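What you see is the complex with one protein chain gone and the rest in place.
All chains are identified by letter, namely A, B and C, in their written order; residue positions are counted from 1 within each chain.
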Amino acid sequence: MIRVPAEAAGRLSDAWRYSVGTGRIELALRRDYIDSLSLTQREIGFRHIRGHGLLSDGMGVYRPYDHKGARRVHHSFTYVDQVVDSYLALGIRPFLELGFMPAELASGEQTVFWWRGNVTPPRSHQDWAGLVRATLRHLVDRYGLDEVRTWPIEVWNEPNLPDFWQGADEKAYHLLYEVTAHAVKEVDADLQVGGPAISPGADDWLVRFAEFTEDREVPLDFVSRHAYTSGPAQHVPFGVHQTLGPASGLLEQFGTPRRQLQGTRHAELPVHITEFNSSYRPDNPVHDTAFHAAYLAPVLAAGGDLADSFSYWTFSDMFEEIGVPTALFHGGFGLLTHRQVRKPTYHLYAFMARMGPERLARGHDHLVTRHSDGRVTVLAWAPVDPTGETPGPDRHDVHLSIPVAARGEAFLRRSTVDEEHGNACTAWRHMGSPRSPRAGQLDVLHEAAEPARSHRRLPLADGRADLRLTLARHEITLVELTPLTDETPPWWDERRLLGGEAS
Amino acid sequence: MIRVPAEAAGRLSDAWRYSVGTGRIELALRRDYIDSLSLTQREIGFRHIRGHGLLSDGMGVYRPYDHKGARRVHHSFTYVDQVVDSYLALGIRPFLELGFMPAELASGEQTVFWWRGNVTPPRSHQDWAGLVRATLRHLVDRYGLDEVRTWPIEVWNEPNLPDFWQGADEKAYHLLYEVTAHAVKEVDADLQVGGPAISPGADDWLVRFAEFTEDREVPLDFVSRHAYTSGPAQHVPFGVHQTLGPASGLLEQFGTPRRQLQGTRHAELPVHITEFNSSYRPDNPVHDTAFHAAYLAPVLAAGGDLADSFSYWTFSDMFEEIGVPTALFHGGFGLLTHRQVRKPTYHLYAFMARMGPERLARGHDHLVTRHSDGRVTVLAWAPVDPTGETPGPDRHDVHLSIPVAARGEAFLRRSTVDEEHGNACTAWRHMGSPRSPRAGQLDVLHEAAEPARSHRRLPLADGRADLRLTLARHEITLVELTPLTDETPPWWDERRLLGGEAS
Amino acid sequence: MIRVPAEAAGRLSDAWRYSVGTGRIELALRRDYIDSLSLTQREIGFRHIRGHGLLSDGMGVYRPYDHKGARRVHHSFTYVDQVVDSYLALGIRPFLELGFMPAELASGEQTVFWWRGNVTPPRSHQDWAGLVRATLRHLVDRYGLDEVRTWPIEVWNEPNLPDFWQGADEKAYHLLYEVTAHAVKEVDADLQVGGPAISPGADDWLVRFAEFTEDREVPLDFVSRHAYTSGPAQHVPFGVHQTLGPASGLLEQFGTPRRQLQGTRHAELPVHITEFNSSYRPDNPVHDTAFHAAYLAPVLAAGGDLADSFSYWTFSDMFEEIGVPTALFHGGFGLLTHRQVRKPTYHLYAFMARMGPERLARGHDHLVTRHSDGRVTVLAWAPVDPTGETPGPDRHDVHLSIPVAARGEAFLRRSTVDEEHGNACTAWRHMGSPRSPRAGQLDVLHEAAEPARSHRRLPLADGRADLRLTLARHEITLVELTPLTDETPPWWDERRLLGGEAS
Partner (left out) sequence: MIRVPAEAAGRLSDAWRYSVGTGRIELALRRDYIDSLSLTQREIGFRHIRGHGLLSDGMGVYRPYDHKGARRVHHSFTYVDQVVDSYLALGIRPFLELGFMPAELASGEQTVFWWRGNVTPPRSHQDWAGLVRATLRHLVDRYGLDEVRTWPIEVWNEPNLPDFWQGADEKAYHLLYEVTAHAVKEVDADLQVGGPAISPGADDWLVRFAEFTEDREVPLDFVSRHAYTSGPAQHVPFGVHQTLGPASGLLEQFGTPRRQLQGTRHAELPVHITEFNSSYRPDNPVHDTAFHAAYLAPVLAAGGDLADSFSYWTFSDMFEEIGVPTALFHGGFGLLTHRQVRKPTYHLYAFMARMGPERLARGHDHLVTRHSDGRVTVLAWAPVDPTGETPGPDRHDVHLSIPVAARGEAFLRRSTVDEEHGNACTAWRHMGSPRSPRAGQLDVLHEAAEPARSHRRLPLADGRADLRLTLARHEITLVELTPLTDETPPWWDERRLLGGEAS
């Protein structure tokens, strides 16, 4: 038994909810996307949202034209405004990523993804700077300077990969960053700009990027990188399988930038992990499982010690990097499927959102917090075996002594997600894996996605509850203990319900 | 094991949903009432709604005034229109009950209920007839004759009780009925009028009423009565306890009118049980229990054989006959509490609403139906002991062989309500019986009110599934079996989820 | 022409929106009421709401019972919570009025209104104090102390009238106030309590009340009174006609308490006019007219100089003091009719809600304000003749020179309400005064209730617009001038719309 202290060990960091990822920004025009984001914000409440393609052609921003023989540019925000208006209305702010290249401004034709984002440098850095300034001026004008100063601005995405940045040309990225950072600061010196948004496997880039900005006195308000733990893709039609490293590998990656910058002038800069997940593939069925929630639970519980944010890639399966999904469950990154079916990892986030601000305890299988009104909340999870060599233990016991500031009894509310509960994907497979579920089947899936719940009273002794939890394979569970005020009238006697004699 | 035949035994009667009861009509102006009715209609879908007080002062219909020295009457429908507009917008039609007496038209001052409905005869039968005609003409004018012809019109309520009709004066009721029925038919000969709306314990009234209408050639389009099974009230503060007779007593009462009218000219008249429940008290906690759902399950399954409708009294705890409720759970009649917490009996109705139109089998603990798309639906319930002498069996097995028109496997979806599941009242007692639950507590109660769900595959052999159900104490359970089409791709191999070798 | 200064003369007081009146609190359970309040809050945004009957029987708060031979009291908040939850959800706070007397606590049987509020002193001042404490403790417990401290608490209503307080017994009121104020402060010393809520015509009461509280050291956090300008009622069926004094009489009454308290210890106390209107009758058709809006316009524009609030009696026609209304337009107090048809006086408030925080000018027929973004807003109104001897001028010119911080042009948006525009009552009379309008007729009324709008450009010279407004009889008009940025592209040429030659 672990005795949870009654004194808080500290605050629960908000880093887990600081940001979430999204498919390309243009998708924010879609209704299913907005329905999913609306649900997510109601039940989880992320602070910022980050995705690719803000400046790609689908958003229609960069619009050169000829008039009276001269070439000019309209910067047009028809869709940008629709998207950002939606975000703010849902209480979420952009984490701006500046990219990719408008075709008319691009120096080449290389594209990435099914939706063909151009990944070549600008043919004119001056015009690119103009585009950046016009975009930020418009945003400041429409939403106010105080608002836009809270939006981090990241330059490009994973320039260390040749798929994302032509030739993975580091020098060209440094130039792009320099031009961009200055353009941003011309609009307002307090706008926050950063990079280099690298993928795992190129850690040196961050060191050289920091040195470059120092050497050249280029503004830098934060650094960013990504984190993934999957091995190479083994393809099947419309899907992949991959090995996974242990979840601690994510924490290891989260911690890298601070370690790298220690002792430098940049040591105090905010660190944003602007993408993370297990697999980097949007067609890996592991994303849909209870395993995945249990795998990530310790990461969410501890990641805030290592970085200022870590942004789950992505909140919704409305995502098209490798094309339009061919089945409801297809291994997408989303916390939610199309049509808002909650996956187990969604519940992990929703459970985190119900934790309190005071952190009382944290262990390898649990996190305990307290709310200002005295409620104590426990998130517990079963250990997993990411090698797949064993199925993981089929039960796991957690035994905690919990301080509850009350006498008599506490009210216990438990929510459970495991292989059979809160697990629409399991129900979907039982149903025969219908690629296009009908209305009635979707009802069943929404129903199956609800966590199992139970409620009971727990006796208190000396201001403590003895909490024994048995977790099933791959279970994550949320327990809420509330000090109980008993208003049951003295004359209540359940035995008299059917007219029997009072005892 | 019971072998359910593949051929339908008949249609499942709609009598259980033909009508539902409501607190006095004026309450339909309330928001909580409309929120509850809206939920009820979405998930259950009653056809008609019946309550007291359409003509009572709170509705403001009968409005005498003096002008130029003469006394005249406005018939005013400000609130009637708001109520009926709401009903029709929610897809439910009035089952009109004409009563009680406007104070200005009353011959005496006797009232019933906390809200003081006047229960004395009219001081002028001519003015009463004028009120009836004006009301129906207005409804026909506003909603159309085709519509209003579908609304049964019942004359008064429980005139056999001196609390409801001054002196329980049978002759005075016959006169009231005669005047009213003629007034109704003056508006349109095809409007449907009936009575005598008697409470249990006065069965002779119905016989004499039928004879009276025959003798005097008074229009009579249906007969009506009520059914309850509770014994005398043992009072505690803000509550009562009562013994209950067996549920079969309700079916016995449902069947009485047809037996009484057999062989008479009225033998073919529709029979409406315009109120039924176990206890007739709105403060008996039995209404809030899983016991109650299991107790009534066989009544809903079989009642349609005996009467054209039986109207549960009432859909919502928004009800004030003995005053404003002092706690969220207070033993009210409602299927829903204030603020729309579903009770077990609500789920019984919601389960019935998911049964199919073809009745395949019915037993003492089950009802089996089929939908046109091949789904087979089973409602099963645990037997209860209404004497309270035993707690009832703590488990009950139901074993059925179900015909499913498919090969391979069926998809099974089960919803369970018992002492611990789908049972907000149990959670509320665990919580300390908070009389005015706060927002967070209401969330827990809504969550606790959800039935437990499970989903799995069931093998089929020779077009049959072997369904073994174990029910807990006081459980009602709904099982839906769907023929399964398996779209799982041939390459799917769960063992490869974590990158393992294909088998 | 009046030259509006470019420098603000001061802030526009919020007193006009600090509070609004409502029919008895129980009506807040109704859907139509909530729909109306929701609209009102969206378009006007009052801060507080005050009505009678919080403690009357319809709210079910005071609930004595016997148990084991002893008499005890439950204080029950089933409905109070539903109402206050609704208010806060709509962004409006209670202005608590403590009254009337629960029947079981009353010393007599005298009632007021169709809905029978008991207006007799408590039979036990100790039990009354217990009721007050229990109510406030519950509210503090449920909504938090910080919240409830912002709710003024007024003791009783118009005790100077024998209809509202048995015998208009001043000494008995002082006693009630003393007991109540102490009970309030026992719950928390910072709760705000006040009185005496007198009607016009008893000004001395306020002086003696202030002296009494000083002499006895009774807590007093604000003083309150009411203001009306109508003469005696001339009855017709379901209506009255009354003469009206000039609107300045309202301002005169608003100013009385400060004048009366000048030089006393209470000179700095907040003054709340907790009810005001022209006529005090809920069946005077003047409330439904454009005349009424124009009559009150100068009162809203200037009242904030004289009192801390003045609360329009009432926001909605959902009001039953003299019974259920018999027609849609019936002279009710409401800014809105049943079913949310906006009256001209509603628009007056909605126009006020669009005024800016800086007051630039105020005259006998206009008020000019500015928003922080540079928009200048003008409310103008036609003078009225409240004697009815003349119809009032059929046109009225307002000519203002308005400072607008821009070059070139301003965008002008004008909204008009007069006898023919924004005037559903006029359309209703054209329609034949249908007492129960049908759905289609309600659509027309909602449409007819929309103000007339026009939009144009206005040239600026030296940072000023020359604004000439012609107002029709009984018109109120809102003009908004916005500095204009012209994004029209240089190639735009309307003459080419149909393919014509460029000019």
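Just so we're on the same page, a contact is a pair of C-beta atoms (placed from the backbone, for glycine too) under 8 Å apart; a residue touches a chain by one contact, two chains touch by 3 or more.
Small disclaimer: the values here were computed from a predicted structure and weren't measured.
Contact with the undisplayed chain is limited, among A:Asp81, A:Asp127 or A:Asp486, to A:Asp81. Only one residue in the set C:Gly58, C:Gly332, C:Pro386 or C:Pro403 touches the chain that does not appear here, and it is C:Pro386. Interface residues of chain C with the unshown chain, by the touch rule above, are 231, 234, 236-239, 241-244, 285-286, 289, 291, 327, 386-388, 411, 413, 420, 426-427, 429-435, 444, 447-448, 450, 452-457, 482, 484-489, 491-492, 495-500. Remark: the residues of chain A touching the chain excluded from display are 29-34, 58-60, 63, 65-67, 74, 76-79, 81-82, 85-86, 138, 142, 236-238, 323-328, 338-339, 435-436, 438-439.
As a working rule, only the chains that are shown with their structure count from here on.
Put simply, the chain farthest from chain B by mean CA position is A. Taking the mean of the C-alpha atoms as each chain's centre, chain B and chain C sit 43 Å apart. Taking each chain's centre as the average of its CA atoms, chain A and chain C sit 47 Å apart. For chain A, the set of residues that touch two or more other chains comprises 491.
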